[in-house]
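Of the protein chains in this complex, one is absent; all others appear in place.
For clarity, chains are labelled A, B and C in written order, and residue numbers in each chain start from 1.
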Amino acid sequence: MTARAADLHQAPDYGRAFALWRAACPADWARYMRHPFVEGLRDGSLPQTHFLHYLVQDYLYLIHYGRAWALGVVKAQTVEEMRACAATVHALIVEETALHLRLCADAGIDLVAMQATPERRENLAYTRYVLEAGYSGDFLDLMAALAPCVFGYGEIGARLLAEAGDTPYRPWIETYGGAEYQAVCRTVGALLDQALELRLGPDWHSLPRAGQLAERFTMATRLEGDFWQMGMEP
Amino acid sequence: MTARAADLHQAPDYGRAFALWRAACPADWARYMRHPFVEGLRDGSLPQTHFLHYLVQDYLYLIHYGRAWALGVVKAQTVEEMRACAATVHALIVEETALHLRLCADAGIDLVAMQATPERRENLAYTRYVLEAGYSGDFLDLMAALAPCVFGYGEIGARLLAEAGDTPYRPWIETYGGAEYQAVCRTVGALLDQALELRLGPDWHSLPRAGQLAERFTMATRLEGDFWQMGMEP
Amino acid sequence: MTARAADLHQAPDYGRAFALWRAACPADWARYMRHPFVEGLRDGSLPQTHFLHYLVQDYLYLIHYGRAWALGVVKAQTVEEMRACAATVHALIVEETALHLRLCADAGIDLVAMQATPERRENLAYTRYVLEAGYSGDFLDLMAALAPCVFGYGEIGARLLAEAGDTPYRPWIETYGGAEYQAVCRTVGALLDQALELRLGPDWHSLPRAGQLAERFTMATRLEGDFWQMGMEP
Partner (left out) sequence: MTARAADLHQAPDYGRAFALWRAACPADWARYMRHPFVEGLRDGSLPQTHFLHYLVQDYLYLIHYGRAWALGVVKAQTVEEMRACAATVHALIVEETALHLRLCADAGIDLVAMQATPERRENLAYTRYVLEAGYSGDFLDLMAALAPCVFGYGEIGARLLAEAGDTPYRPWIETYGGAEYQAVCRTVGALLDQALELRLGPDWHSLPRAGQLAERFTMATRLEGDFWQMGMEP
């Protein structure tokens, strides 16, 4: 059994849309899941300079990613969707960035330095793609573009928590592999599945719209792969 | 046969979505089609002050309505959709406003006076509703909110051209009842039907989304009724 | 001293932009501050049916108003602006609506009934105006359109807390006149003043942009006046 096949067999259960869209871009998803950056987190071989470079860019990423989830509040159709998106904004711009700030502070990088770091082109491409998808499309277009980040980090975190040996990146792994983040993935998966049914009915996967949304998911998955690659090139 | 039933039997053929959405809000559509303002255009009983008041507000309306069609260019999925929306922007902010400018000029109201007229609340409510529907939703939400204006004026124009006697409002009736505007209605109808199929497939009318879009159409139809009512209250 | 002059002398200190914009629309602001609906809250003469009708519409309003504050997160320029807007979204769609739900529940109106109530036209006009201002303009346009609601309820709450006698509307008055809501008003005032300086410098009030923003504030103030009027017409 190849690594890729193995990877695709280990999909966590984050709902139906995730399962379908993930299966629609196997090569792109595998590149994202098994990128050398990820393997370097797992076995500890990733140089600290690469990790810190990635972490600062990811902090800048989370600001725009939080903005995109806030756009979800604006574009929601129900109060439940609004609340779910608003809670995610809070989790991103308060809780998740706390990890970044703490790990960077431990390495002597303060907030001012983080905020003054220029955004790398791979970072800009990804965040603007997601925001533009949300502005130009509707709630579903936005969710499809937001999904690979949430679910992919969940899948990587879960695998690495099970597989990782002695690695200095354990705090990172425990954040994304831990129960709290895994619950976020399931909640977002349910939000997404319900949003699809609410608008497109139970057979949404057979509509042309489903292909268009899967393309959004695929492109964001590719941009996640690019982001790891950027992490290797400080 | 009641007036309302008569009205619903005379639906022009502007495509499938129009037929379905029109049939989904019979009372609101009839209010829009048979409003005393419209009947006053037909039989010439509408006071000129009411007409000119309406015309100036409609000029202000067309500016925002043109902006909303431009948002269609931004939100389009295909180059054909972009071109169709861009052509409509041109038709609105160059050609259609020319009628308003000419009729107002004939009555001694110049462009500066028109642009300085405060927007009435019914006008503001309608245009901001359409623009917000477009921003917060996708291309289809925008089209559903734009549709009642295009099609309704076509249906009124066609009926009045057939029924109107001696009325000073013949130039207005000939604009909307004439071959050129009727062709615009059929073109927009085809654009809408194709856009629905492209995204939602041939059975789009059976999806929850269809009901949501019909609600957009209904609300814009109500706001058209309010706009006529505003015309009666200079 | 007339009532209007008295009103304008009692402006709470919610910052510089508020003071300037309030002073730029004295008649509209006075209509909003001293509307018969407000006086009916103060002296208890407002019929309960009017109040409950208003409260349900205000609940529907807060949903869209919360969406507009979420748009502030998207359009913010700094992390501090993002956090301030995100906190307001939370305050609106969790805390402030809790008052509405409780008061309505006390009167036997449940959440399902509230959400099923059709939005009144004055409500639609106002919320779509604010959202469209935010989408079509920038962060400042959005803030200028959001401001009259926050500050106006603060000013009314503060006055009524000082002036109100025996009235069944004391819980409402205590919510907006209380220390917590007054602190929100000062926080939003500071956010607004800082946002203006950050973009336009300390002399922003002398720029053409200042007039354009004051117009946004004035229009939203008028729509608040309309909203009270709607409250009188169940």
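Annotations for the structure displayed:
Here is the rule we use: contacts are C-beta pairs under 8 Å (C-beta built on N, C-alpha and C of every residue); 3 or more make two chains touch, one makes a residue touch a chain.
Bear in mind that the values here come from a model prediction, so they are computed numbers and not experimental data.
The chain omitted from view is touched by exactly one of A:Thr117, A:Ser136 or A:Gln212, namely A:Ser136.
Touching the missing chain, out of B:Ala11, B:Ala24 or B:Met82, is residue B:Met82.
Considering the full assembly, B:Val73 is the residue among B:Ala11, B:Ala24, B:Val73 or B:Leu161 that touches the omitted chain.
Although one chain is not drawn, the whole complex shows that of A:Glu81, A:Asp141, A:Glu155 or A:Asp226 it is A:Asp226 that touches it.
The chain not displayed touches chain A at residues 67, 121, 124-125, 128-129, 131-132, 135-136, 219, 226.
Panel shows chain B; residues 63, 66-68, 70-71, 73-74, 76, 79, 82-83, 85-86, 89-90, 93-94, 115, 131 of it touch the chain omitted from the view. Across the interface with the omitted chain, chain C contributes residues 74-75, 77, 135-138, 141, 197-201, 206-209, 212.
Throughout what follows, only the chains that are shown with their structure count from here on.
Where the sister copies chain A and chain B meet, the same residue numbers recur on both sides for over half of the interface positions. The angle needed to superpose chain A on chain C by their Cα atoms is 180 degrees, rounded to the nearest 5. Across the assembly, the chain pair joined by the most C-beta contact pairs is A-C.
The geometric centre of chain A is 36 Å away from that of chain C, both derived from CA atoms.
Taking each chain's centre as the average of its CA atoms, chain A and chain B sit 43 Å apart.
Counting partner chains per residue, chain A shows two or more touched chains at residues 74.
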